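Apart from one protein chain that is not included, each protein chain of the complex appears where it belongs.
Coming up: subunit A.
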Amino acid sequence: MTEIAEPMPTAMPVSLHTGDAATKRLKARYAAERRFRLYGILAILFACSMLVILLSTLLKEGTSAFFQTEVKLAVTIDAGTIDPQGTGNPAEWDRGAFQTLVTDALYKAFPDITGRTEKRDLRGLVSPVAGVRLGQMLDKNPSLVGQTIEVWLPASDGINQIVKGGIDRDLPEIERPINDKQLAWFDSLEQRGDVKSAFNTTFFTASDSNYPELAGLLGAAVGTLLTMLVTLAISLPIGVAAAVYLEEFAPKNRFTEIIEVNINNLAAVPSIVFGLLGLAVFLNFFGMPRSAPLVGGLVLGLLVLPTIIIASRAALKAVPPSIREAALGMGASKLQAVMHHVLPLAMPGIMTGTIIGMAHAVGETAPLLMIGMNAFVTSAPDSLLASSSVLPVQIFIWADKPERGFVELTSAAILVLLAFLILMNGAAIWLRKKFERRW
């Protein structure tokens, strides 16, 4: 074994970078590093969890709106009641009488109920507008008059909510819209097998209504479609033309500089101000009708114009100058070079920007309220000048209503709107991926 000399215990000179204080400092610095990193993670978690909470609340509240509780009743279609004049013409029917038929059928289903208040409570089981559904059924099939038919009719909002759990049936009687007696009657109906939960087709085939069980999205969806057509017709051609001019033709001078600054600023003007513009110019000055998709489309068209111009300019800028030069070198005029070569190459980018701009416009509410698009419209608009609603405004209107049934309708309408938006954004992303070209 060789002997190893013990190192001499000499006093090392203490450096700034070693020693206890330095280790401590380093530890503190690393701790600060980890903390800082944690803040970043927390910030992202916060943002993500907000989205998750938002979506899950909507899903929880909204999915039940796609189903509706229906009650089976044996309704006798008495010709004398609905057709007092005896014309046999569905157009002459007494529309109010259908509800009488429904209540009569209800009394027959519970023959031992006689008192006035009890009868009133009994009527509270089915929707006060179930007769409308019956009327629609008979319009399609007038030969049923005079017969007794078994039909599924919408239950009232209170019953609907009890079944779906929107209202807790164990609450004290005073706090629910449905009292104990009604609950017992309903349970007996359920035991007879006369209650079912059906897919809520009304939600997609009807328009706004004061009764949640009869309200649907069709009118708002058609209104949105018409409005967006006008918006697209306004903003796409004008936006692309403006971008082409500014990017390809405009000389660098005071005038074009003003246009550029102006477009950037316009993109950040609050949307409600565009609504005021629409009110003052289109409604008051030009006398266009209130609540019309035409006016809504014009306002939204001006609103998304800057977005489309900015996106189109970016797309045009991305086309390399060599393309232009080659076209010009072959003898094309400047306009030909742009129209035949540059614009087609920039088109995917322009389309992506346009879809994103339109997705923005679809969700816009405030400017449309200014031009009166919050009208109560119970049918789908049939022209660009008819009164109409749009999806986000419908959401806003329903969110204001006190009935519990409208909470789930609002959530469901939001789900439909979000699905629509995700579809549009997905299309934009797909376009970008598919046609993106690196020069």
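Definition applied: contacts are C-beta pairs under 8 Å (C-beta built on N, C-alpha and C of every residue); 3 or more make two chains touch, one makes a residue touch a chain; residues count from 1.
The rule we apply is simple: contacts and distances are computed from a predicted model.
Q: Missing chain, UniProt name, options "Iron-sulfur cluster-binding protein", "Acetolactate synthase", "Phosphate transport system permease protein" or "Transcription-repair-coupling factor": which is it?
A: Hidden chain identified via UniProt as "Phosphate transport system permease protein".
Q: In the whole complex, not just what's shown, which of A:L225, A:I259, A:A314 or A:L328 touches the removed chain?
A: Of the candidates A:L225, A:I259, A:A314 or A:L328, A:I259 is in touch with the missing chain.
Q: Of A:L183, A:L218, A:L276 or A:A314, which residue touches the hidden chain?
A: That would be A:L276, which touches the missing chain.
Q: Looking at A:F98, A:W152, A:F203 or A:F396, which makes contact with the chain not pictured?
A: Missing-chain contact among the listed residues: A:F396.
Q: What does the interface between subunit A and the hidden chain look like in terms of residue numbers?
A: These residues touch the chain not displayed: 29-30, 32-33, 35-37, 39-44, 46-48, 50-51, 53-54, 57-58, 61, 237-239, 241-242, 244-246, 249-250, 258-259, 261-266, 268-274, 276-277, 279-281, 284-287, 302, 305-306, 309, 333, 335, 359-360, 362-366, 369-370, 372, 374, 392-393, 395-396, 399, 407, 410-411, 414, 417-418, 421-422, 425.
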